[in-house]
Each structure stands twice: as structure tokens, then as C-alpha cells.
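Only one structure is covered here, and it is reproduced in the block below.
Only one protein chain is missing from this complex, and each of the others stays in its spot.
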Amino acid sequence: MSTHEDVLSSENLPHEPEKATLEGKNKFLGFWFFLGGETVLFASLFGTYLALKNSFGAAEHTTPSQELFGLELVFIMTMLLLTSSLTSVYAMYHMKNHDFKKMMVWLGITVLLGAAFLGLEIYEFYHYVHHYHHTFTSSAFGSAFYTLVGFHGAHVAFGLLWIITLMIRNARRGLNLYNAPKFYVASLYWHFIDVVWVFIFTVVYLMGKVG
Amino acid sequence: MSTATVGKRSFGAVVWDYLTTVDHKKIAILYLVAGGFFFLLGGLEAMLIRLQLMAPDSELIGAQFYNELFTMHGTTMIFLAAMPLLFALMNAIMPLQIGARDVAFPFINALGFWLFLFGGLLLNCSWFLGGAPDAGWTAYAPLSVISPGHGVDFYALGLQISGFGTLMGGINFIVTIITMRAPGMTYMRMPLFTWSTFVASILILFAFPALTVGLFLLTFDRLFGANFFVPDMGGNEIIWEHLFWIFGHPEVYILILPAFGVFSEVFSTFSKKRLFGYSSMVFATVLIAFLGFMVWAHHMFTVGMGPIANSIFAIATMAIAVPTGIKIFNWLLTMWGGSIRMTTAMLYAVSFIPTFTLGGITGVMLASAAADYQYHDSYFVVAHFHYVIVGGVVFGILGGLTYWWPLMFGKMLNEKLGKWTFWLFFTGFHLTFFIQHFLGLMGMPRRYWKFLEGQGLETGNLISTVGAFLMAIATFILLYNVIITTVKGKKSPADPWDGRTLEWSLPNPTPFYNFKQLPLVRGLDPLWVEKTQGNGKMIPAEPLDDIHMPNNSFLPFTISLGLFIAAFGFMYRVDAGFPAYVAIGVGLAITLGSMLIRSVKDDLGYHIHKEDLEKEGAGE
Amino acid sequence: MKGWMGRFRALFLLSSLALVLSGCGKPYLSALQPKGEGADMIYDLMMLSVIIMAFVFLVVMIIYTIVIVRFRQKKGQEDFVPKQVEGNHLLETVWTVIPIILLLILAVPTVQYTFALADTTPETEDGEPVEDALWIDVTGNQYWWHFDYRDLEIQTSQDLYIPTDRRVYIKLSSNDVIHSFWVPSISGKMDTNPGKNENEMFIHAYEEGVFWGHCAEFCGPSHSLMDFRVVAVSPGEFDEWVADMQAVDPEAVPENPVAAEGKDLFQENSCLACHAIGSSPAAVGPNVTSFGDRSKIAGILPYDKEHLVSWILDPEQHKPGNLMTGKYPMPSKEDAEKIAEYLMSLQPSDIGPDDAEDGEYIQPKPKEETEAEGDEAEEDTNEE
């Protein structure tokens, strides 16, 4: 059996460094389970959104989703996020090849793409609020829209902070059995964010545009 | 690091040890103490409810206070008493039953506890800060949205925080069971308590997110002007009901399944027989969980979902009776032909059968949608769920605690006092709740601050109150029993009940690393296998070697504390202005800062060296 | 609605259980003494389920007793090790299959009745639509009930008058939070939801009488005091009541001078801002057109002048959290008495709760086309 300091060494990494230790395997499994829970979380939000998407009641400003949404921006955002999913796949590819430098580069690109996505989302919200008076409190539709999309945005933001922290913390010491699971799990999280976005652009924007 | 610390330590050191512990056995004790405290609190609230309802048209307690009482009674009992007490048992026993040295995420495990505790404390702070939540434990909108004051904010934020804790605890249990089983401990050799922990944890994983979302929406409506449940602005109050019950129904199985697990162990041990129909018991457990997800709308039959939805949910609900029945009969057959010892723990298990069956069959009556139009929101429902909850969950907890007490504390509870507790509690319980079935059918709705004179409800309510007092006396005897045995009790033998499962193979007291050498499991009821086919001792599955242990940490405490502080800020944002924003800032800074420290600081744990272990072995 | 269930019930009604159960509670309140179509159907279903459940419980208890008595550890046999039985496929199949069968027996009528009770299209026995079906819009308010007789231009509060000869259809909604309309002896309950989620159901009392209704969904501090009454009168009396209510003159000045003064005070103290008289649809507070015929004040207080004055002077004392408290200039005690005098004089109709309880059955005035439905219901009444 290895002594515990071994996990900090970058030598002799196995093929799947993220699952080589018991801790790593636990993290890996635990995180997948967490994602199972997140599925229900987002389902509840989607359900709420779908139930309220045409609900304005006696609200003052009632721009329906058809008029509200602009597809160009959403398309760009989608491309950014989809691409960031691929770049994080690249990062994991290099992790499995024990190429720490390349992994960091691809993670960096992932972060940049994610940040761009987030920036556009903030711009989008700003636009809705200022041009359509479509706010969080203006109607049930508004509340549901910002909550669903905002929850996703918050996930993106958290993911960015997480990956950045990991990158900074480990910049100097390279890949090892202790941090490999952390990187791997963060990338799983990132993919999951993308999964959710696929449904958001489909259900909220595209279907909302149709009516 | 190991034996040297055993000597007398200062009080401060002990407290610090508990504040920072990541040892599942100590976390179990924390859960037990906190959950026990909340149980007394919830019980006290129940007693006040019963006092108010002792006589018709009673003015003992004001309407508002009464509403706060039953809201807090329900919330406290379910979230802060029953679940944590079950978590106490799971933490204390499950890792030992599967032959693990630890849980998968010791840090997360501790974090789960502190989040629960701070959430619970936050909820109860409401009593001193202008009034507790008053919209029922189900907090139906729009009543919960328009409820004045901050009561419901405490509800939403308190449950949110403690809910995160529960979710983490659940994930920890699942992974522990998957990855940390001792060699030979296959899934189909796991004791049923472990199985039910596993399944209940999966239910937690999928049920709690719905509550999380529901609570977020409620918080947004109340504190940030959202319109989810405001009909005038297009909101729809029924969404809350769905989200709450999508969580709420699985929740009741989260409560009962572990209790089922406890009983399976107790029946088997005290009948000296292996569990009858083990595999169908496992199958039934999984089936109950699965079906449990498809029946939530049986709480909403009168909402107006229409006959099609009502019929579907009615039939789905009834279906749950089948796997539950399988369990009941398997337990009966476990005892059949056995050699039954009526210890206190066994008394709880034995009395559970008729009690729970009664509660279950009234459940099936409720499931009959058309008939539920009469039962719903009447005392018939109150009777139903106390029969299953008290007769199932509380009996399970009490029985389980009595059974595993020697393992957790190294001493036996006094059997004689235990039997007094049991008989008083049992009698009081039936006195309190049996009559409530009839009160309900005679037209008494639940959540009634007072019932009026001349409707024929007087006698029933009086009887019910008297019964509640018997339960209170029983609880006092239990407390006395705990105190007296802790102070004066003798050390118990390592395996006082002639146990069958792995946890009883451990010495008393259980070392903090649990198993010096991981045991080799050779069948169902591994210790029994060794007792009948071996020398009564577990065969080690590995040579003696260094043991890896996690480090203690104070961060779970601070992460939770930060959220606690921030929650106050969010609540008082509008009335308090600047100081509230400070609280939000400071609170979140503490939480996020602690999380940052956690991720930046390597936490590799430490090793207990082989040599130390050998030395310890010599002293045994 | 009495198919095979009716016969089934007749068979088992004798069982002592059912007899014991039906002896419970007050006839005007208890779900165990059904006096209406819905309650009756549900009672059948309840009895069926009770019988099934009693059987299940009995089986469990028999095995249980045998086990507890026979298999206790005997003195001196502490070392006895019982045979370790793994399971038994036959037994396990049996206790899987039998419950399934029992549940099916329960499920079929459950579905049948669930659909039957949800049927709110007014139809005669032969499936002909009923044109002049009686529809009432029920609105729940914290903590009182409002009833709007659709097409009849009648508004009442607290007391709901219905004829006994037919189904009355109600549409349920709420002005504030969720309430639930429950008259246990006539029918099961149904929620009143605010917003768009309106519900419909029917109620049908077989017998004349004053039946108690409760609000069954928790709605605030005075949830337990949100009682109301259903006054079921014979069809002739109901017709009379309708005619009287439609003829109300809200401006009429009572003959009694004290009451007349009360009327002015009622206006001056801005009571009228919330309490309409006549068929005005405004409903911030209960409509008091026929207040003189109420069976209770505010749903709960005994109907007498003393309590009425007390209510006017301090509603909070009687119903915590009610929405009248503090919303009007407080009258003096004398004024309150005058107002009370006026309110109690508001008796536009000779028909009141007494007529529901006197046992006198008055046939409706014969119309041109006699309705099949009416006849059928009458039979029902006789049969009870």
C-alpha cells in the first residue's frame, strides 16, 4: 500500500488518475449522484417555467416570449457554451495523458468561453429589463424566466470560480492523484451545465419563440 | 495519535473535539443529541396543542400562537427530530454493518450535520423574533406568501439550510455503501438496515431538490417580490403544492424505510432467526421507494385535479400496500418458529406491527380518492399519519436506540425502566390517536384552533389529550433512564444481545478506526455465520497495516454558521437596511471563505501506524 | 347511484362495525350519517374499504397472536437455536397476490365514484341536459362564505339555501387564500382556489335540514371559525325563498323606528361599504340581505342580539384576524344595538332555518313540463 504523501507526487500516474484512489472514486461517484439530484432540481424549475410561461395576470408589462426573445444572441451563447464543453473534453483528454500543461491551457480556454457566455447572458437580462420592462417582479412569467435562466447562470458562475480556483491552486505543482479527481469532477460539472443549457435554449428560447 | 488521547481530557477539549469531529460515530452522537432536543421541543409543542384541544371553545392559547405551534410541531418533528434521529442511527451503525472504517466523505458528513443544526436553530429563532411560521408544515401558498412578519421566512430559509445538510448526508451514505463495503459484503449480504439507509438516501437525493426549488420560489415571492404564487400577477399557487408533495411524499418513506430497517434487525436478532424472505424484503424496499415517487398527488385529491388524475394517483397509491404487506408478513414469519426474547427493543418492534398495519390500512382508505373527499384535512388524516409516524418511525427510533445503545455508548439502558417507557408510551399513543379517526369522520377538520361546543367532539378530544400526557410521562422516564444509566451504568459486554450482524463483532468501546483489520464476510448475518460455523470471531480479510484516517476540521461549522448569519441578513434586508446587508456580506464571506480554505488547503488525513495498532491489540 | 354497491352494502350493513360507526357524531355534521348523495356514495365506499381493511387487520392479528403466544423463548431453552429459514415461495406469492386482489376490489368502485362525483354536467337520468339547473358560485373569503345564485340574482352569505329535490351545482373559487368547502353530512370537500383554478362539484341533500359546513383547508387564524350552514328546504319552500329574495328592496325602511335608525347608522358607520343588502355583487364582507334569518352570527356565534352587538363592537374577540376589525368607525354601544335591531329585522323571506327543520315537505308549484329528475329524487327521499 502506498503512503499517503504519494498522492501529491506527479510521477507514475495511472491511466485514470481521477479514479485511482478510493477518495477519487468516491468523489467521482458522489458527484454523479449529485448531478442526479440536480436533474430533479432543474426539472422542477423547468416545470414551473412551463406552467407560468404565458402567465401575466394583471401585470403592467406583458411582452410575450415570442416578441421578447432574440435568437441571434442565444445562438452565439449556445455556440460558446457548446464549444466550451468540447474544450473541457480536451482538457480531460490531456489529463488522462498526464499532460498537465495542455490540460491547463484547455481549461483556460474553457473558462474564457464560459465567461463570455456569462457576459452575454448578463447583457441579455439587462436588455430585457431596459427595453421591455421584463423584470423579475413584473409578472409570474418574469419571475419564472429569471429564476430558471438565472439558476443556470449562477451555476456557470460557480463553475467558473471553481475551475479558476483549481487552476490557481495547482498551477505550480502539476497533476497528481489528489487533484486529478477534482479536475475531473469540475469538468463533469461543466458538461452538466451544458446539458441544462441545451434544454434551456430548446424549451425556453426556441419553443418560446414559436409560441 | 491513538491511545495517548484516551486519558481524561478537559471539558473544552471535548467540546472542541465534537465541534471539529469527522468521525461518523461522534457525528451520530451529535445527531442524537440535537435530534433528541428537537424531539422534546416538538413534543412540548404537541402537548400545548393537546392542552388547547382538551376542552371545547378553549381560550387557553391564542389562535395565532396555536397556528405557530402546530406548524412548528410538524416541521420540527419531521425535519429536525425524526430525520436527524434516523441519521444518528445510520451514522452510528451503517458503516459498522458493512465493515467500513469510515464513511466516504467524512468532511461532508460533518458539514451535513452542522447545516442541519444551524438550519434548525434558525427556524427556532423565530419564536423569539416576532413569531414562528404559521402556515402549516405544508406552507401552502398563497397563505404562506401573505403571512405577515418573518415567520415563514424562517421556515423557508431554515429548511433550505438544513435541507442542504440532509442532501449531503444522503449522498455520503450512498457512496459509502457502494464503495466502502468490506471484502465479501456483497449487496445481497447487506443487512436490511443498511439497505434501507441506501434506499432512503436515494430518495433523499431525488426528493429534496424539489423542496429546494419550492423553498426558493417561496423565498423569492416573500423577500424579493417574485410572483410565482400570486394569482393576480399570473402566478399559480398549485405549483407549490406539487413541488411540496413531490418532495413530501417520498419524505414519509425516507422516514419509514430506515425504521423498517431497524425492525428487520431487531426481529431477526431477538427471534434468533435469519430474516425470512431476505431478498423479497430488499425488493419490497426498492419497490416502495420507486412507487413512492409516483403518488404524491394523493395529498391533493381535493385540489381539483380532475377525476382522471385522481384515479391514477389513487391506484398508484394503493399499489404501495403490496410491497409493504410483503414486509409485514415477512416479519411475522421471521418470528414464526423463532425463540422470541421480549426485550425492550423487541417490544417496540412487536408493537409496531399492529400499530403500523392500522396506520397503513387507513392510508389505503385515504388513497381511495372519492372517499378522501371526506377524510382529507380532517382528524382522520391526523390519526393516519401519527399511526404510521409514531407507530412506525418513533417506535423504530426508540427501539433502534435501545438496541444499539450499548454499541454507541458502551452501556445498556435499564430494561425495567425501558419497559415502563414502552408501556406508557404505547398506551398513551393509542389513547391519543385512535379516537382521532372518529373525530375526523364526525366532522372535525384538522388545524382547528378550537372546536365548538355541542358538536359531539368533546369526549374524544379529552381522551386524546389524556393519552398525550401518558406519552409525556413515558418520555420523562426515558430521559431519566438515559441519565441514570449514563451516570451509574456498568460497562456492557461487547455483544449483549447475541447479535448476528457485523457491528456486534466490534469490541466495546468501538475503536475510532472501527476495524483494526477489515473483516471477511462469508454470508448474510456475518457474525452469526462465524458463531455457527467458525469460532465466533470475524476472520480478517487483510494483514494488519497502517490505517488511513481523515483530519478533524472546524470548517463544516463555519460554513454553516456563515449561512446562518447570511439568512438573517436576507430576511431583514427590507426592515433593517444597512446592518442586514452587512450580515449578508459577512455571512457569505465566512461561508465562501471557508469553502475556499477547504479547496485550497490539502487535507490528506493521517495514518495510524501498524506498530501502534499492535500495541493497542496487546492491551485489549 | 345504487348499483351493485347498494346490494353489497345491504349485506354488510348488519355488520356490527358499520352500526357502531354510524352511531357516531351529530347527524347534521357527521360523515358517518350521510344525508346527501355525495356523502352517501362515499359512505358506501368507506364501508367497503373498512370491511376490506378489517379483514386484512384480522389476518395479520391472527398470525401475530399465534406468533407472540407460541414462539416465546421458554425457560431453560435459552440455548435453543431455531431453524434458520430462508423463505418460502408459495407463502410469498400468496401474500402478494391476495392484497392485489383486495386492492382491485377497492380500486374499481373508487374510480367509478371518483368519476361519478366529478360529474358536473347537469343531466337527467336519460342523459338529457337540464336547462334550468341551479348553479351557485361559491366564494371563500377569510373567514366567511359567499354564495351567488347564478341567473337568479340572489346573493347570500354564510347560509346556503338549497332545495332537496335535485342536485345543486356549485362553482368554487376564492378571493384570497385556499379554503375548502366541506359539508360532511351532504358531500365530500373541494378546495376553493384563488386565481384561475376554479372547481366545480354538486351537492344534493336528500333530506330537509340545517347541515353544518366547515372550512377544511387551513386559511389563517380563524380557520377553525369559518363555519357555514347549508339550509336544505323542500322544493316548494325553496321556490318561495327565491321569489322573496328576488323581491327584496334594499332601500326599504323598517317599520320599527329603532331599526330604522339602525339603518341610517349602518350607512353612517360605513358598514355598507363592505356589507351589501340586496343582490349587489360587491362582496368585501358578508351580504346581509337576509341577516334576520341567519342561524348563526359570523358563522359561529349564537344568533341573538347580545352576541350581535358584541360582534359589532369587537369582532376581533370572536374571530381573530378577521378582515372587519378596525376598518370602520366604532359605533357606541347604543348605536350598535340599533344597528343590531336593524340587521335582525332583515327578514325578506318567511322561509328560514326553521322551515328546514320542521319536517314539512312542500311540493314545488307544478310547471308545464314535469321534470323526470325531480320525481326520481323524490323517490329517493321517501326511501330514506
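Per-chain numbering from 1; labels A, B and C assigned in written order.
Simple rule for what comes next: contacts are C-beta pairs under 8 Å (C-beta built on N, C-alpha and C of every residue); 3 or more make two chains touch, one makes a residue touch a chain.
The rule is short, and it goes like this: contacts and distances are computed from a predicted model.
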item: Omitted chain, identified by the protein name its UniProt record gives, among "Pyruvate synthase subunit PorB", "Cytochrome c oxidase subunit 4", "ABC transporter ATP-binding protein" or "Sodium-dependent bicarbonate transport family permease"; value: "Cytochrome c oxidase subunit 4"
item: Residue, one of A:S85, A:T110 or A:N179, that touches the chain absent here; value: A:S85
item: Selected from B:P191, B:G304, B:G489 or B:P511 as touching the chain missing from the view; value: B:G304
item: Touching the absent chain when the full complex is considered, from B:I178, B:L452 or B:L520; value: B:I178
item: Of B:A34, B:M77, B:L218 or B:I246, the residue in touch with the unshown chain; value: B:I246
item: Hidden partner interface residues of subunit A, rising order; value: 2, 6, 11-15, 19-21, 29, 32-33, 35-40, 42-44, 46-48, 50-51, 71, 75, 78-79, 82-83, 85-86, 88-89, 93, 96-97, 177, 188, 191-192, 194-195, 198-199, 201-203, 206-207, 209-211
item: Residues from subunit B at the interface with the omitted partner, ascending; value: 178, 202, 205-206, 210, 236, 238-239, 242, 246, 293-294, 297, 303-306, 309
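Following the convention adopted for this analysis, only the chains that are shown with their structure count from here on.
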item: Chain closest to the assembly centre - both centres taken as Cα means; value: B
item: Between subunit A and subunit B, centroid-to-centroid distance (C-alpha), Å; value: 33
item: Computed distance of Cα centres, subunit C from subunit A, in Å; value: 53
item: Distance from the mean Cα position of subunit C to that of subunit B, given in whole angstrom; value: 38
item: Numbers and ranges of subunit B residues touching at least 2 other chains; value: 231-232, 235-236
item: Where subunit A touches two or more other chains, by residue; value: 57
item: Subunit C partner contacts - residues on subunit B that touch it in the complex; value: 62-64, 67, 134-136, 140, 142-143, 146, 231-232, 235-238, 271-274, 276-280, 302-304, 306-307, 310-311, 314-315, 318-319, 321-322, 325-326, 328-330, 332-333, 335-342, 350, 353-354, 357-358, 361-362, 364-365, 368-374, 376-378, 438, 441-443, 445-452, 455-456, 532
item: Subunit C - residues contacting subunit B, complex; value: 21, 24-26, 29-32, 38-39, 41-42, 45-46, 49-50, 53, 56-57, 60-61, 63-64, 66-68, 71-74, 77, 80-88, 91-92, 95-96, 99-100, 103, 106-107, 110-111, 113-118, 172, 176-178, 180, 182, 184-185, 187-191, 193-199, 212, 214-225, 227, 300, 320-321
item: List of subunit A residues in touch with subunit B within their complex; value: 1, 3-5, 7-8, 22, 25-26, 29-30, 33-34, 36-38, 40-41, 44-45, 47-48, 51-52, 55-59, 136-137, 139-144, 147, 162, 165-166, 169, 178, 182
